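Missing here is one protein chain; the remaining ones are kept as they sit in the complex.
For subunit A:
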Amino acid sequence: MNKLAQQWFEQQQWKPYPFQEQTWRAIASGKSGLLNAPTGFGKTFAIWFGVLEHYAKQAEKKKRKGLHCLWITPLRALSKEIEAATNRVSGDLHLPYRIGLRTGDTSTKERDKQKKDSPEALITTPESVQLMLAQKGYADLFKNLEFVVVDEWHELLGSKRGVQMELALSRLRTINPKLKVWGISATIGHLEQAKEILLSGVPDSVMIRAKLEKKLEIETILPDTLERFPWAGHLGIKLADKIFPIIDNSNATLLFTNTRSQAEIWYQRILDLRPDLAGLIALHHGSLGEDIRKWVENALHEGILKAVVCTSSLDLGVDFRPVDTVIQIGSAKGVARFIQRAGRSGHYPGAVSKIYFLPTHSLEIVEGPALRYAIKHNQIESRIPYIRSFDVLMQYLVTLAVSNGFHADEIFEEIKQTHCFHSITRDEFNECLLYITQGGKLLTAYDEFHKVVLENGVYKVTSKRVAMRHRLSIGTIVSDAMMQVVFMRGKRLGSIEEWFISRLNPGDHFWFAGRNLELVMVKDLKAFVRAGKKKTGVIPSWQGGRMPLSSYLSEAIRHELNEYYSGRQKDVELQFLQPLFDLQAERSYLPKENELLIEKIKTKEGCHVFIYPFEGRFVHEGMAAIIAHRIAQIRPFSFSIAMNDYGFELLSDQDIPIEAALNEGLFAPERLSEDVMKSINTTEMARRRFREIAAIAGLVFSGYPGKQVKTKHLQASAQLFFNVFEDFEKNNLLLRQAYEEVFDFQLEIARMQTAFQRINDHRIVLQYPERPTPFSFPIFAERFREKYSNESVEDRIRKMAAALETPNP
């Protein structure tokens, strides 16, 4: 038994869970591992007392000073929570074990202090670890490091921040080969792999799973009458009335929305309908200023708030004890995410997590029973890890060059141990080196590329300016140029994408942070505002937030649609949807599980073909491009493409010969990758992916934070780089990465292959409805569109005849 834990748990009058004792034993025996436990059961203490005990034993033998444990979390808010909890233990037990915070918020003064006399533990983020690696003499700081704990590893895993973590660990393991690494993860589809990736190359590691089932109850909020034409976005807000009884009867409620603008709209709507809730409800999303978010989190803790409208900004992190109810507005898009959100309520052991699902259009109602089905059958998504992320590698190499410099052979051996770069060849690695030293292959004698230099076998950065610019751009989260929103007196509200502000004129009103604001002026990347008195105004719509439906959830939806036919006992949601299905059947057809429905409709806009594979937005995006490409083999075509999670639409100015195309095997799974390549070359997917890659690899520098951009002469869009590479350096490593990422993450190529195979066995039902159907209507109304064209620009323009975008008068 862990003595410190025993003492402390007795003080608290708590009894440890078996998984905690198991973890203490594993750590005591010097093992690394992955801990899988739900929140609210003391998973932090399961690891923490292991770390403390190790330190105590070590201290008995000899006095070793310096950093002993790094605790890494994906969120700053979480770091503070961990800091408070662990400090409490040190205080209660009078331990000489100090804990410091090291995040983007930590002041330079504090950082210097930590450098001179390091606390025993630092709570930090993946980015801050990279920044520490960019400091001269980092090896000294880490030489006595014994533990790295990666909290919420499932959150980092499927992102480039996970790659950053893998790289940092490869370095730290060389500095101390006996380093012990522990991960903490929620339940995901492939825990074993998650462990392998974190502990890549560690021979003797354990998996500890807490066998604590949390009870989950899902209730769908149904409208009084069924809207037979589901129009995305409209239904949700109409149901606002229905949530008040829920809020009133709960202690505290979290309302999760999928986008920030949706959160803003809901917040306003609630206040409009229930002015008495003013002061009792709050808004929380990622664009709001740190101060505001902190205030909301504290108020939630203290039980001051009745409800908070939030986005994924509150998916993770701190437990808010008063919260006992969660409402999910709109599709959660995935089973894991839904469970995660549901878990934000009922935090004490044994409590039931109650979650209400509020659909935003009628078709979405079917997701209620679909979620229940998926959870019952334990179909929880995996996170696809990134592999071969050369952008992150290049950033990492420059990071090492900025601090101590590095030897190529040594680093190559280290990174080959990671999951991400397991398959990297020496040639590819050399290409990365070439890239950071001379900007790629050299062809002319006139060159003065300057970044990393090779001196006596050591790669290093000698220019202070290069070093500073690099430190400022460490990170893998790429956002649009942001503008701070500030009151005239100086209070910061948060930040909005620059392009939104640039569309407004002084005097215009807009909604942000739940307030009506009037734009006064724009100066130095700050938008100065004052409180507006109008009731109208634009709401910023932020880019992103277009998550695709996961494969498990779409499978569950197809299953539920089929259930509808089976005549077996139906969920209340499916009974409710009956009139919609009836109308679909009347105007067109209602497909069964082994059928694929296609609808062809002509309007004055042109010829529309709707196809409904129910496979999620991303798969539809790729599928639509392939189908468009295959049809365009008959004769040159230009299509505009719209999609949602249920289906997609091809729209063209000329008649689409879908009948002929079907006869020629439109859905044949053969030659799929070939057609993908061809159609991707003509779509813009890789170009969009490249934006992030260019920023991470250091091609695009977005300027110094908070300062007016004085580096404008060094600014070029990722788009420009993409074009230039396409023209002059087709085999560029980063360009290839963009295409690979499109395949793995955007098209979800593996999933698409399966979908084509599935559909190929299906009976295809082609219908010619005269009017839009319940299925087609929401896609029809999508404003966001993709393009596919294999006509020449000249031909397209000739046909566009009358139509120049008219300037706003």
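Here is the rule we use: a contact is a pair of C-beta atoms (placed from the backbone, for glycine too) under 8 Å apart; a residue touches a chain by one contact, two chains touch by 3 or more; residues count from 1.
Following the convention adopted for this analysis, contacts and distances are computed from a predicted model.
**Student:** Match the chain absent from this complex view to the correct UniProt protein name in "Sugar ABC transporter permease YjfF", "Ligase-associated DNA damage response endonuclease PdeM", "L-lactate dehydrogenase complex protein LldE" or "Imidazole glycerol phosphate synthase subunit HisF".
**Tutor:** When "Sugar ABC transporter permease YjfF", "Ligase-associated DNA damage response endonuclease PdeM", "L-lactate dehydrogenase complex protein LldE" or "Imidazole glycerol phosphate synthase subunit HisF" are compared with UniProt, the left-out chain turns out to be "Ligase-associated DNA damage response endonuclease PdeM".
**Student:** Any idea which of A:Leu34, A:Ile265, A:Val466 or A:Ile779 touches the chain not displayed?
**Tutor:** Checking the options A:Leu34, A:Ile265, A:Val466 or A:Ile779, the one contacting the hidden chain is A:Val466.
**Student:** Among A:Ala5, A:Leu651, A:Ile696 or A:Ile779, choose the residue that contacts the chain missing from this document, as touch is defined above.
**Tutor:** Counting the whole complex, the residue in contact with the absent chain is A:Leu651.
**Student:** Consider the whole complex, including the chain that is not shown, and state which of A:Ser29, A:Asn249, A:Asn594 or A:Ser717 touches that chain.
**Tutor:** A:Ser717
**Student:** Of the residues listed, A:Trp14, A:Phe728 or A:Tyr768, which one is in contact with the missing chain?
**Tutor:** Spelled out, the listed residue whose C-beta touches the missing chain is A:Phe728.
**Student:** Give the residue, chosen from A:Arg209, A:Lys242, A:Lys294 or A:His450, that touches the chain omitted from the document.
**Tutor:** Result: among the candidates, A:His450 touches the missing chain.
**Student:** Pick out the residues on subunit A that sit against the missing chain.
**Tutor:** Where subunit A meets the chain not shown: residues 435, 439-440, 442-444, 446-452, 463, 466, 469, 605-606, 638-640, 651-653, 698-699, 701, 713-714, 716-717, 719-721, 724-725, 727-729, 732, 785, 787, 789, 792-794, 796-797, 799-801, 803-805, 807-809.
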